[in-house]
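Moving on, here comes chain A:
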Amino acid sequence: MLDVNNLMVFFENALALNDFSMQVREGEIIGVIGSNSAGKTTLMNALSGLIIDMRIKEKRKGGERITVYGSIVYEGLDITELSPSERVKKGIVLSRERHPIFPESSVTENMKIAGYLRKKAEVREVMEYVFKLFPALIQLRAKKAGFLSGGEQQMLAIGMALVVKPRLLLLDEPLLGLSPMMQKALVDAIVSLNKESGITVVLSEQFARPVLPIIDRGYILENGMLTLSGTGAELMDNQEIKAAYFGI
Partner candidate 1 sequence: RAAEPIVIGVATSLGFLEGRESMKAVQMAVDEINAAGGVKVGAAARPFRVESIDLRDAAPGVPVPEALLGLEKIILEKKPTALMVGPFRSEALIAGMDIIAKYKVPLLGTIAMAPGSEAKIKADPQKYKYVFRTCLNAVHLVKFLAGTMGAINKQFGFNKVYVMTQDVAWARATADLVKKLYFDKSGWTVLGMESYPTGTSDFSSALMKARSQGAQVIMPVFDMPQSGTLVKQWNTMKVPTIMAGFVSPLAGSEAWKIFDGKIGGVLNTTFELGSAMAASKLPASTDFMNKYQKKYGQEIQAGHGPAPSYESVYILKEAIERAGSLESDAVVAGLEKTDRRGVMGRIRYDDGHQAVYGFDPAETSVSLVSQWTDSGKRVVVFPDSLAENMIQLPAGLKSLK
Partner candidate 2 sequence: MSLPTTLRVENISKIFGRVAAVDHLSCEVRRGELVGIIGPNGSGKTTLVNLISGFVKPTSGRILYNGQDITYTAPHKIVCMGISRTFQMVRPFYHLPAYKNMIIPLYSPRVRQLAGGRYGDRNAVALDLLEEVGFERDANVAYKPAGTLPQGYLKRLELAKAIALSPELLILDELFSGMSLAEVASVVPVIEKLRLAGKTIIMIEHRLKELFRIADRIMVLNYGQKIADGASTEVMESDEVKKAYLGSEG
């Protein structure tokens, strides 16, 4: 479904992602795991096209700071240079790390804005699903999203990504700031979305223990380089990796 070939991303002279390749098959759950500054967010931004947008904006301001090399092929189509909104239309949706909400709009409005490309009825349907998934949001539906607590905002952000009805869902640190109970609920939800709706998921995490059981395959990133990849079980066999990322 998605082929990432020798992707390289430079910020100014710094290499944030170095020669990274990965394959995502339809229906898989993929984990991208790496510690601080490994390049997870950069990868997610590259896949969703935000990097392309950032590059355009930088260029307008008079500097050409971001360089992207390599190719991203989605269902046989090279999307490396495609704008984010085009990619969303093709079903690639990213839930950004931290704060990806509209603070001045209410929770329901946030989801309506997120459902820009979808029909009203569809949005309403998914909204119901999201409220079932995160019951905490029900009470808060009329509240301005900016007033929500950190975890509540994270729930909303995931919900907003779901509203778009993605085919390939990119989640950047989805568990961040969620309580253990919510983490479990979300992990279960990811599995059911994957199984029942056939959504392919790529998620990134620093701290991989909670997602480990569900990922089909994982890629370990370090300083922008791919150090290891394999199925969940294979990764766990590596003692070092296990200690550093899984805490088991």
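Keep this in mind: a contact is a pair of C-beta atoms (placed from the backbone, for glycine too) under 8 Å apart; a residue touches a chain by one contact, two chains touch by 3 or more; residues count from 1.
Here is how the candidates were picked: all candidates are chains of the complex that A comes from, given by their letters.
This structure is a prediction, so every number in the text was calculated from the model and none was measured.
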Legend entry - Interface partner of chain A in the complex, by touch - 1 or 2: 2
Legend entry - Touching residues on chain A, where the partner in the complex is candidate 2: 11, 34-37, 41, 97-99, 136, 139-140, 143, 147-152, 154-155, 173, 176-185, 206-207, 243-247
